[in-house]
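The structure follows.
For this depiction, one protein chain was excluded, whereas all remaining protein chains were kept in their positions.
The letters A and B name the chains in turn, as written, and every chain counts its residues from 1.
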Amino acid sequence: MNTQTTAESEQHPIEKWLRSERMPHMWCAGCGVGPTLYAWIRAPDRVGIPREKVVYVSGIGCCGRGSGYLNVDGFHTTHGRAIPFAIGLKLARPELCVSVISGDGDLFSIGGNHFIHACRRNVDLLVICTNNFIYGMTGGQLAPTTLLGDRATTAPYGNVEPSFSTPHLADAAGAVYVARWTSIHLRRLEKSIAEALQMKGFRYIEVLSPCPVNYGRRNKLPEPDDIAEWFRQSSVIRNGANTSEISIEKGKPLILGDFVKRTGKPTFYEVMKELEGRVKPR
Amino acid sequence: MREAVQTGRHFWYGNIAIAEGAIAAGCRFFAGYPITPASEIAEHVSRRFPEIGGMFVQFEDELASIAAILGASWAGAKSMTATSGPGFSLMQENIGLGIMMEVPTVIVNVQRGGPSTGLPTLTAQGDVMQTKWGSHGPYEIIALSPDSPQEAFNVTIRCFNLAEKYRVPVVLLTSETVGHSAGKVVVPPEDAIEIVERKKPKVPVGEYAPYKPDEDLIPPMACAGEGYAFTTTGLTHNEKGYPDTTAETQEKLIRRLNDKIRSHLGDIVDVTEENMEDADIAVVSYGQVSRPAKKAVEMARENGIKAGSIKLTTIWPFAEHIIHKWAKQVEYFIVPELNYGQIYLEVKREAAGEAKTLLIPRMGGELITPTEIYNEIERMSKR
Partner (left out) sequence: MQTSNKVLPSQRVKASRGKIHIIKERCKQCNLCISFCPKQVLRRSDDINEKGYHIPEAIEEPEKDKICMACGFCEVVCPDFAIWIEERIDK
């Protein structure tokens, strides 16, 4: 056996992407953000995107803190505004590979309007939502993704509001790639991210993600690996499923897969450049 | 196809002059949302940008617009948005982000009457204090106010230059009156326009800390995609840009964000002093009110009253050293403004113990006339 090893092979493979001096990170035991980021950060290498072009924009919340942990250009912005901030970055420097990775509250409650308009415009972004069904950082309040009947600190008698099925929302608003995985379906998630990174336009991946502390403890899933176990036992992969039929309900299968792949839809940048081409020659 | 810099003589609305000033300053990213009385800026930019390779986006709201211009600036573009009171209110949170992340960008506020929906089509100057204090937390910002289409053109370029130099969002605080009045605008040749670019890092990639300031308290700015792999946040952060939410870091960072503006008052503050040498009464004005104020001072001089005028083109940081200087000479400061006393409070603060300060308020909707200002000058001169 060849015992000669380089420094890189003697460390965790994520180390070169990580601001190691900031470890351990702030996320709780069993949190789904870490695995999601690990799947994301490995994807650019797989598809040959150079690291200096990789940009990570996040909003506010637990997942928002991710942009400060990875060794790429990272922007931790304001609550709900990661997508428009990222649009500015991408349109001003189109060669960048810009991903928004943020939580369900950030992207679909306070930032919901930006999400649907970015889908509609087909801005060239990859948006990954770590959906943990709750407001984690602020202490377990009701989110627009909290399931009916679930308890939250602001829904102490159980949630009475219907939740968003975010892949359906993305599909209806015109996203060109829509998928859903969980933070334990990591091979598939990584493959899905790699595929999405090679596409152009607005691409959306929902990653169901455990929040053991602020969701699990209040909803009979108290151990750090209970929610992961729920995902393992309930998940059914159904690629190409109709997004109107995949809403998440307790006691029913969690439908995962890549649901939407639209081709031929020009991106916002492309239509603007085409317009410029028409205007410039007079 | 037209050139970026429209060298020559034009008859432009103030709003058009702002759009052309931005283009001449190198602005190539504009994000905005329609609002009266600022929409002409977005409309003009949407027509002009395809000619010169700029990127115009009409966003879904002002929240997105301000976020996008911050993002675009981080990608190296000179960026701008334009709005009026209600939209300016919506932008406040991300103005704070721009302050905290130290992002050069320009926000145009074409003021209208408020609060709330107020007077959409009529003028006001009610957002002066909001510009200074609208976002939460203690901060300094730069705001300039033009009095005419020509000055709107010039001041817009200066807004971009100051934003780039000090790494700060700069507010162009104009109003409906200036935006919707037409006048002669002379655009100089391109090479006669001074353009300032942000400081870039001079250290190797591994040694770059995005918030390590130079002696002037301003840190050099890397942009996304340049290989520095930096991180930035709206959280209180250390020189590396890492969140560091402690009292010590807060003290150091927030003091620097304020001091980088306060310690450069002489460079930033632009005032025009007229007839002040022997003045007993000084009219302090800004924006469109500077024009009747100037006229009123002329009327006073014709009637033998020793009045002078101090016109503030820089609203924030406040020209406290200027007021402080003249407070030793004059007996009265008269401050006409289209609100119920905002810059008046600043003048009064600086004049305290030396001179008296009088407010001529108007809540908006129409200008204060030269005669109204003159009448107050005359009344004061007889005391």
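Just so we're on the same page, a residue touches a chain if its C-beta (ideal position, glycine included) is under 8 Å from a C-beta of that chain, and two chains touch if they have at least 3 such contacts.
Bear in mind the structure is a predicted one, so any value in this text is a computation, not a measurement.
The hidden chain, counted over the whole complex, makes contact with A. Within the set A:L186, A:M199 or A:V279, the residue that contacts the chain not displayed is A:L186. For the chain missing from the display, the contacting residue among A:P13, A:P50 or A:G277 is A:P13, taking the whole complex into account. Residues of subunit A that touch the chain left out of the display are 1, 9, 11-15, 18, 23-25, 27-35, 38-39, 183-184, 186-187, 190, 212, 223-225, 228-229, 232.
Note that in this section only the chains that are shown with their structure count from here on.
In whole angstrom, the spacing between the mean C-alpha positions of subunit A and subunit B is 38. Residues 19, 22, 51-53, 55, 57, 65, 67-68, 71-78, 80-81, 83-93, 95-96, 113-114, 117, 268, 272, 275-276, 278-282 of subunit A are the ones touching subunit B in the complex.
By the touch criterion stated above, subunit B contacts subunit A in their complex at residues 1, 28-29, 31, 50-51, 53, 55-57, 59-61, 63-65, 67-77, 79, 93-94, 97, 223-235, 241-243.
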